[in-house]
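Data block below; observations after.
As you look at this complex, bear in mind that one protein chain is not there, while each of the others sits in place.
Which chain is which? They are A, B and C, in the order written, and residues in each are numbered from 1.
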Amino acid sequence: MPVVVTVVEVMDETPTVKTLRFDRKFTILPGQFCMVWVPGIDEVPMGFSSPDMITVQRVGEATQALISLSIGSKIGIRGPLGNGFSPQGRVLAIAGGVGVAPLYPLAVNGSVDTFILGARTEAELIFADSLMDLTDLKIATDDGTAGHHGFVTGVLDEQIDLLSYDTICVCGPEMMMKGILNRLSDAGIADRGQFSLHRYMKCGVGVCGSCAMDPDGLCVCRDGPVFTGDQIINSEFGSYARDASGQRKRV
Amino acid sequence: MPVVVTVVEVMDETPTVKTLRFDRKFTILPGQFCMVWVPGIDEVPMGFSSPDMITVQRVGEATQALISLSIGSKIGIRGPLGNGFSPQGRVLAIAGGVGVAPLYPLAVNGSVDTFILGARTEAELIFADSLMDLTDLKIATDDGTAGHHGFVTGVLDEQIDLLSYDTICVCGPEMMMKGILNRLSDAGIADRGQFSLHRYMKCGVGVCGSCAMDPDGLCVCRDGPVFTGDQIINSEFGSYARDASGQRKRV
Amino acid sequence: MITLQKELVHVGGVTLDNHLILAAGVLGTTGASLFRMLRQGAGGVVTKSIGPNPKEGHAGPCLVPLERGLLNAMGLPNPSKNFLQELEPLAGKPVVVSIFGGKPDEFRTVASWFEGVAAGYELNLSCPHAEGYGAAIGSDPAMVRACTEEVAAFGMPTWVKLTPNVTDIGTIGRAAEEGGATALVAINTVRAMRIAIDLRRPVLGNRFGGLSGAMIFPIALRCVYDLYEACSIPIIGCGGVSSAADVIEMMMAGASAVQIGSAVYDDSSVFGSIADVLYSTDGVSASGIVGCAHE
Partner (left out) sequence: MITLQKELVHVGGVTLDNHLILAAGVLGTTGASLFRMLRQGAGGVVTKSIGPNPKEGHAGPCLVPLERGLLNAMGLPNPSKNFLQELEPLAGKPVVVSIFGGKPDEFRTVASWFEGVAAGYELNLSCPHAEGYGAAIGSDPAMVRACTEEVAAFGMPTWVKLTPNVTDIGTIGRAAEEGGATALVAINTVRAMRIAIDLRRPVLGNRFGGLSGAMIFPIALRCVYDLYEACSIPIIGCGGVSSAADVIEMMMAGASAVQIGSAVYDDSSVFGSIADVLYSTDGVSASGIVGCAHE
């Protein structure tokens, strides 16, 4: 049964992203997620941005309802679920937009050496201040309002010696992640990449098959959400995904 | 689910009593019992006469079937059930007939100082040889063919200093046990008596109520089968019991 | 967790000391064991089902503990009219007499013995493993109505206990309500069986039996929820209740009180254990939560 928690703090991150803190700390590994039950609406997957926090971007009905919650509201949490990151050696983290959420606890626990944080514009950078203290932070904005003018891959190409990192943890839009995987693959180190994937999830526990990926049938909810680059390089990743009914659509 | 065991040895004890040894040892406390499933017939309670043995007297259909089993036959065992004896200090054990079964493991583990064993006639004494080695054995037979001529209570009255025992463990026909309880009570030591009772049992686990005793509603299967004398002195014990349908009948 | 006010409970004409009732057939063969459950904190008790003639029940095994549940086929053993003497020490206590029969007039006959003795009747129209009794008639709405009418005619509280082994429990509940039931009890055990593979035969003497205990709780809850929508008399939730949280959950589904049976297997003083957690001085009145999950 989901654990019912009460929202005790709501933090504005960007105009469309809020962080909710609840009255209960879960025992998580960075990169693990939960199924968040918004009563009367839906249950959707969210990474833990800390043991008692989720960081939500508004994209539709459930996320709209979540960022509209006020202190004292109750939601249900099933989790922690999935495998989480397994950082080793020198760690580079790369986040795009709200993809920073599951990477943040990795930085908080001191595992990240270098962090590349991307967003469309300066106002949409999430957790930048504390990441600055915790890591060697490099910023990229699409519009150039802060840091590198362009995508996180630009930072990668211009400022980073990829081979000097043992683990590269990534979360963000799938095309961004695909771009990074291509670079790792070109450098012959796809296996050093750890990508936190998104697929349509219903059960969250490896039963329903909604989040299964071609061609191996790996379930993002249970075998992932974090996969190494070599696990997904010859997969549907970067080309298509399935919607709630199981129909394929381009990513 | 019952554990299915295979009979590996059948020992004749008396013309109507046999001991069955099976291929599995249970972890028992002396005085605990099991529900023995005789496939196609019934499931009946039986004391463990050792961790892998029951000693069965023929009285009706199920017991007739049990003593007719041959090596290799399979029966089901649910148990061990109930509380068992809790001997302390100097221990006197008193058995009538097949009532020796649950007391035998107590003697085997060295807990019994003096053992009074009764039967109708010499040929019906059970475990007498090994009890002789294990304890200070005193025998009583109704017909005088061995030991004291008369009941076990006769031995008690003539040869035993009751007050010198800290625990008196008893199992046998209810009227025999009642006679002993009266003596303990007269001596003011009803609480030193531990009586292994019989009542009609169906579930064996304190649910169905078939074995409940008046007036406290104690279940022989779960609160017993061993009760101290003071627990049962003001009870139905020695006066009536209930049959399979729950109707009262004199004992 | 939310807690309840300790209060006298009135359900379908019976007044109980609290919301926790001993379910039929569990420690209910003797007056003494029923009394023991009241002493240990039950707010009321239901007796073993009593029938028109004494019955010894099925051959054993008649009960097998499973993980989180019990499987039983007792076969309705009961002392019939002789059960009256068991109730003598219980005069004035909240004791509901469970009745079974094969025809409406058998229900009437048995009920007549306990007129003025019992605090109320509970009709067992739901035992899944007694040929010609229980669920055999409890899945036929016309029979349910007829049996209920016979017993309700005594003018005493008349609870009707339903089986989950029907296509639509709401239809059966409505039949009982039309027959004059003052409350519905849901559910009796769920039809089930197990086989002892080493013996290649069903483990119960009767082959089939009924499942009870924690494993049927989600099934019972659904039945209570359905009945709350289909009927308008009070519902007593039964099936797998083993904690104070379960009691609250049953109430939110629509139960005004609950019955507890199999949970005595894990904890013979389960009534006291649950009451300790369920009740507190700042608890809410049960009426505030009964059926609230339907809103």
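The definition used in the following text is that contacts are C-beta pairs under 8 Å (C-beta built on N, C-alpha and C of every residue); 3 or more make two chains touch, one makes a residue touch a chain.
Bear in mind the structure is a predicted one, so any value in this text is a computation, not a measurement.
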Based on the whole assembly, the unshown chain contacts which displayed chains? A, C
Just one of C:M37, C:L63 or C:M215 touches the chain that is missing; which is it? C:M215
Contacting the left-out chain in the complete assembly, out of C:E86, C:E149 or C:E249: C:E249
Using the document's definition of touch, tell me which of C:L38, C:A59, C:V110 or C:A192 contacts the absent chain. C:A192
Interface with the undisplayed chain - residues on chain C: 1-2, 66-69, 71, 139, 165-167, 190-195, 197-198, 200-202, 207-208, 211, 214-215, 218-219, 221-222, 225, 245, 248-249, 252-253, 289, 292-293, 295
Touching the unshown chain, chain A contributes residues 1-2, 4, 35, 37, 39-44, 74, 76, 78, 202-210, 212-219, 222, 242-248
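The rule we apply is simple: only the chains that are shown with their structure count from here on.
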Could you tell me which shape the graph of touching chains takes: line, ring, star, complete or other? other
Nearest whole angstrom, what separates the Cα centre of chain A from the Cα centre of chain B? 68
How many Å are there between the centre of chain B and the centre of chain C, using C-alpha atoms for each centre? 36
How many angstrom between the C-alpha centroids of chain C and chain A? 51
Hunt down the residues of chain A that sit against at least two other chains at once, touch-wise. none
